[in-house]
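A single protein chain has been omitted from the complex, and every remaining protein chain is retained in its original position.
Our next item is chain A:
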Amino acid sequence: MTPDSDLIVIGGGLIGSALAWGAQRKGARVTLLDEGDVAYRASRGNFGLVWLQGKGLGHPDYMHWSIKAGQLWPEFSATLYEETGIDTGWRGGGGLHFCLSEKEMEARRHLIARSREEGAAIRIELLDREALSEIAPGIGPEVCGASISDLDGEVSPLLTLRALQNGFRKHGGRIVVDFTAEQVRRNRDAGFIVKSADGTEFSGRHLAIAAGLGANRLAAQLGLELGLRPERGQIVVTDRIAPFLRHPTNMIRQTREGTVLLGSSHEDAGFSTGTDMETVSGLCRAGTRLFPALRAARLVRAWGALRIMSADGLPIYDEAPDAPGAFVVTCHSGVTLASLHGLELGPALAEGHLGPAPRSMRSKRFALQTA
């Protein structure tokens, strides 16, 4: 039996959609399977930063990999726009990490020095209060300064997801929604079979598991122990306000439409995607310390979403040792890395290899740690 596709991707979040889009546009026949609204879907609840400053310090492979993704974002966004007419809303021009004390300023100086020592291809500078007020007028009296990097940017994660899926379809890709993969196994002749509870099957020459928090149990069937766990983040959004913040920052961003996002918190709440008053008010307090005028703003919504965390917080790019051609892709910053997943990793997976993904990010590192 010949498989129906060259690559099956399980999971239609930012990772799976980027992989599927990238593979399909390079000529592979791809089927994308997604569980739908019942699943935990980080891609629909995140903060939308393409964030590079300080990322991967102490983990050179991850650092260079992330920076490459940052460099690819303008091309990635432009390509999606050309193919679909959907603007991801990518905006570069430098990300700000605010400091509210001299101690925090010192910590940023240290981070900048380390980043330089480790050879990060990113320019990070420290702005004092005066320089910062020029590009971010309206900062509160407690703000001492900020670090700014040339590579950081922001996007609309929802429009990015939509552009990837529309683009994928336009290239002839097939999306199957409300499909919960229950079983993955090697096919007798070649490739893999993915089966749902009601017995529907899809077959593919290669398989990519990009199922977020749903990946643990699927990968386990191919002998990979991922140990992914949820970490909740809450985000608050205000009504629409005249543009006052033209830079993405670590705690606050203003969307093109004018709403202001404050986030994101970090907490262990199991699989709950709820919100709590203490966290929400904490986010609002933090926002009004940075920009006091926001006190007048109206809080319109708050939500919680689950990050997908590996034991060491680094991505996992792996191939099942006993089932070559079956891959797992998961990471903590799937918005930031989407460019690289789409433009480079997707096409490689369809050809049956991990392409440029760093070898140090295989899951066996966890087994070694606990041994």
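By definition in this document, contacts are C-beta pairs under 8 Å (C-beta built on N, C-alpha and C of every residue); 3 or more make two chains touch, one makes a residue touch a chain; residues count from 1.
Convention: contacts and distances are computed from a predicted model.
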item: Hidden chain of the complex, named as in its UniProt record, picked from "Putative ABC transport system permease protein", "Sarcosine oxidase subunit alpha", "Transketolase" or "methylmalonyl-CoA mutase"; value: "Sarcosine oxidase subunit alpha"
item: Of A:127, A:294, A:308 or A:335, the one touching the omitted chain in the full complex; value: A:294
item: Chain not shown: contacting residue from A:137, A:172, A:274 or A:356; value: A:137
item: Residue, one of A:172, A:223, A:258 or A:321, that touches the chain absent here; value: A:258
item: Sites on chain A contacted by the missing partner chain, in the whole complex; value: 137-138, 238-244, 258, 291-298
